[in-house]
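With one protein chain held back, the other chains of the complex are shown just where they sit.
Lettered A, B, C, D and E in written order, each chain numbered from 1.
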Amino acid sequence: MTEHTRVDGRSPNDMREVTIERGWSTQAEGSALISFGNTRVLCTASFTPGVPRWLMGKGTGWVTAEYSMLPRSTNERMQRESVRGKIGGRTHEISRLIGRSLRAIIDTKALGENTIVIDCDVIQADGGTRTASITGAYVALADAIEWAREQGHIAKKSKPLTDSVAAVSVGIVDGVPMSDLAYTEDSNAETDMNVVVTGSGDFVEVQGTAEGTPFNRTELDALLDLALASAQELAEKQAAVLAR
Amino acid sequence: MTEHTRVDGRSPNDMREVTIERGWSTQAEGSALISFGNTRVLCTASFTPGVPRWLMGKGTGWVTAEYSMLPRSTNERMQRESVRGKIGGRTHEISRLIGRSLRAIIDTKALGENTIVIDCDVIQADGGTRTASITGAYVALADAIEWAREQGHIAKKSKPLTDSVAAVSVGIVDGVPMSDLAYTEDSNAETDMNVVVTGSGDFVEVQGTAEGTPFNRTELDALLDLALASAQELAEKQAAVLAR
Amino acid sequence: MTEHTRVDGRSPNDMREVTIERGWSTQAEGSALISFGNTRVLCTASFTPGVPRWLMGKGTGWVTAEYSMLPRSTNERMQRESVRGKIGGRTHEISRLIGRSLRAIIDTKALGENTIVIDCDVIQADGGTRTASITGAYVALADAIEWAREQGHIAKKSKPLTDSVAAVSVGIVDGVPMSDLAYTEDSNAETDMNVVVTGSGDFVEVQGTAEGTPFNRTELDALLDLALASAQELAEKQAAVLAR
Amino acid sequence: MTEHTRVDGRSPNDMREVTIERGWSTQAEGSALISFGNTRVLCTASFTPGVPRWLMGKGTGWVTAEYSMLPRSTNERMQRESVRGKIGGRTHEISRLIGRSLRAIIDTKALGENTIVIDCDVIQADGGTRTASITGAYVALADAIEWAREQGHIAKKSKPLTDSVAAVSVGIVDGVPMSDLAYTEDSNAETDMNVVVTGSGDFVEVQGTAEGTPFNRTELDALLDLALASAQELAEKQAAVLAR
Amino acid sequence: MTEHTRVDGRSPNDMREVTIERGWSTQAEGSALISFGNTRVLCTASFTPGVPRWLMGKGTGWVTAEYSMLPRSTNERMQRESVRGKIGGRTHEISRLIGRSLRAIIDTKALGENTIVIDCDVIQADGGTRTASITGAYVALADAIEWAREQGHIAKKSKPLTDSVAAVSVGIVDGVPMSDLAYTEDSNAETDMNVVVTGSGDFVEVQGTAEGTPFNRTELDALLDLALASAQELAEKQAAVLAR
Partner (left out) sequence: MTEHTRVDGRSPNDMREVTIERGWSTQAEGSALISFGNTRVLCTASFTPGVPRWLMGKGTGWVTAEYSMLPRSTNERMQRESVRGKIGGRTHEISRLIGRSLRAIIDTKALGENTIVIDCDVIQADGGTRTASITGAYVALADAIEWAREQGHIAKKSKPLTDSVAAVSVGIVDGVPMSDLAYTEDSNAETDMNVVVTGSGDFVEVQGTAEGTPFNRTELDALLDLALASAQELAEKQAAVLAR
């Protein structure tokens, strides 16, 4: 597997260069500009005391997410969803995925009746925008929670974060399992899988799709191994950035 | 695992009773009313010669799907999406999943420049509506293709169907992996996984979500085993129905 | 008039075969799957204690209806209104007609501050979908009221239903007044009239439209006679079904 | 019947004062500002050579109508439908009624492949806005056809108009059949009926609705008599205005 | 400058004939049908006690405006914004401009917690529809305030109106600064400027746009001079109409 070389010179197991600029926005309670190679996503976390009406009085908080792509984040300009007047299926699907991924590592009781909205705006897209979004969103979320603790919105001893979370796309290209697919690889993948993993190495989401021919159990296992290894790298990077 | 008994008396490995009424609609080119226990979905396949503009002249066909729930398919009446004026994220997501699942076993070249639209309308919902939809949609699709062959829209020797496809939801409830979750089980599942499998036993889609605590590799493996076994049963049922 | 034979062998005064399957849905408080020949409509009645905001505190209930066609209920697939993002004029018009027809036989004071929503989803369309909807909706409504009485939401001695209601389409085809037009007859009708009649034989709605040449008073009178006779048959069928 | 006096002093058989200002708009090919008492509607007819795509090459023309109310045409300001982002059921219903009524007296072959759009904008509403709209729309339509003939869009010898058309609302108020109901009468009517009649006295549309108790055949007959008489008066007024 | 003659015979400094029919609508609390030549706008003012939620309890009132064009107010019929399902940018922009212009001469404290909505519906458009709207809206607003004072909604000694307001469009056509551009002039203008001016001669809005070549400071000064002079004429006309 490792003899195969990729378009950008990586070996199949390698992720692209990952950078996380914490606090990139001066206004949000938490923010991170994350890059997976040429893919670049601005993640902001907005903290508000209080919860939506349907949660009031239950003593639990709420974390949700919205994903969007700038019109010229892609190679050809896309129409804005605000102009089309509705949000497409893919946008909905990814927003929901990001929200679920973050809620998996949040103790909503410990968060108290507070709401955090994560916005993931893709500034440049070269494959893996949803996995970069989840990975960056965690950093923004962690900072917003820290901010809320400092402001007294969350009790000092409360620990709303039960773990960290990161995500990676893996896939089979030309018969070879590969990590962190760039756009051209993704377009040619026979199987494409997005895996969301906690810092402790457990799964939050596993979404594998056969783009061409269906995949067998052996291939699935190889992809899961690869995803766990890459997710481990991301978890270390997140920890390092948040330790500063 | 097998000592555990479920609300409706099933053992964890058992699916609910599955029935497929082929040709339920007199107007569609293919149709099936499928039941997974109390879950009931009407699947129709509409065949039209020609393809959408973006596919014209490429010699390939198109298969797509739309999923919807009748307002009173659920325990409490839901607002119609036509009345709200927009389709929700979940509906989009499931429609896209059904379409991808069917396209995985279609040879679009063999289909020729023809379009098949599958409609999956949930008449009664008790968990597993998306997996019942995919399983029933395959039967409707197969009949629409047969109809088109008889009408001469598809050449006699063309084989647009490369395999069959079925889907099942599996999950971990009270620590036990179970097949074909009913609504109350689904609501209490720690992990919920929808698996789409071909008749030959390969994966088309694997979508696992931690609803509560993240799941580990061992649990994932147990769920995949269970899904493959149940999908095998469904494939046999589909074959039997289509053989009549 | 009676010498004229119709496409399906009926005489002009005959309705198509009418069947009413009461309680077809296991979830709704009342339901009926009604057929007028090949036209098939699922009618469900959803009961909720309480009324919309604008009626609160007035001591009266509310009954409303929504009509919709499944995309492949027709010979050629129609686009879903949820996908188009708006409800068409015809759908609005029929929903409003069904609601008005039911409210004509409801004593909203006796209903108390409770709401019943009737959904009429056309599963197969072969002419007369609105008249079948009204006729089936009455059965679903009656059962929902009975359910509410048993549950104690409505007092035992209250009689929210003041009468029964049914509807039939009549029209002039090739110069001959005919009852219960099938789709091909409806398309060729010079005049098309939908008549909603109570069990006691009074009119709730009379909607006659000249599709081709305008119609005169004599023709109108003949159509009204025919409608009253057919409505009488429907009222008897409803009573028989509800008596079981 | 004639002893009964109405709020504004009319006898039951009388219409309110009807005025038709022909050519009120300087830009439309045909226009009329029509008043039925305090109800005032601006009707314009816009002529365009050519037909919608679905009619091309069939040698027939198209006439359609749109109805709308100015936000402050009513006693309390209504929200604009453009602001709400969708057209309500009532607006759709009336627009369709006006279009059907006009098409009933149009020979679309004689019109040739031309389109006429009628706009009926209610400037002041005091009951009967739909019947005033139809009555005024006919005048605007006739002028637009005359304009098109003069411009050579329609051959001199073609006669697209096969008759005239007018409409009146009749109803039973306090047990008395009355013609041309004003708003307060309409609100109290037990039965409300809109009747569209050709200049020759045939029916184009009959739409009767029981607002309170259902109505019997005798009442229906009385209302139809009244409607035919009032429609005759309107036809004479239209002819007089167009003769100038 | 004054030697130049315009299409309609006016000299560059002249406005078209301006007429204001006060109280044109019998239902609104204030209304005016204003004409600037062939441009005709119906302005109504709707008074309601109370304010929108976000203003409650602050002791201040609210004035807002909505602008719209009838579909056949223009030379070619435009699609209704209610049919398109959304309001266009130009409509939004003008509605906001009218609202701001009126609020500039309103003391919202003196208005008390009351809301006035101004509707400006263009019945015929020949250039200057927004300036005619503002000028007519002031008259409708003044009458609605007077009505509210008489009804006791506003205290007798309160003076919500701090000044009057009117607007005029000026522009450079063929190098010559001109007042109150008609549609054909507006289409050929190199520079187009809408100026909103109080009765005391101060500016509320200055919106100048280079349609062709950018304009210099000298041209800007000439246009401002012209606008102030025309606005003075309009203020006098408003005062005269309101004095009756």
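In this section, a contact is a pair of C-beta atoms (placed from the backbone, for glycine too) under 8 Å apart; a residue touches a chain by one contact, two chains touch by 3 or more.
Remember, predicted model here, so these are calculated numbers, not experimental data.
A.B. asks: Based on the whole assembly, the unshown chain contacts which displayed chains?
C.D. replies: A, E
A.B. asks: Please give every residue of subunit E in contact with the chain that is not shown.
C.D. replies: Touching the chain left out of view, subunit E contributes residues 86, 88-90, 92-93, 95-96, 100, 104, 163, 193, 198, 200-210, 213-217, 220, 224, 228.
A.B. asks: In the complete complex, which positions of subunit A touch the hidden chain?
C.D. replies: Residue positions of subunit A that touch the missing chain: 25-28, 31, 38, 42, 44, 46, 48, 66, 68, 70-77, 80-87, 91, 117, 119, 121, 123-124.
Note that only the chains that are shown with their structure count from here on.
A.B. asks: For subunit B and subunit D, let me know how many angstrom lie between their CA-based centres, rounded off.
C.D. replies: Those two chain centres are 51 Å apart.
A.B. asks: Measure off the straight-line distance from the CA centroid of subunit C to the CA centroid of subunit D, and report it in whole Å.
C.D. replies: Here subunit C and subunit D have centroids separated by 28 Å.
A.B. asks: So which bits of subunit E are touching at least two other chains?
C.D. replies: Residues 85-86 of subunit E each touch two or more of the other chains.
A.B. asks: Please classify the inter-chain touch graph. Allowed labels: line, ring, star, complete, other.
C.D. replies: Graph shape, chains as nodes and touching pairs as edges: a line.
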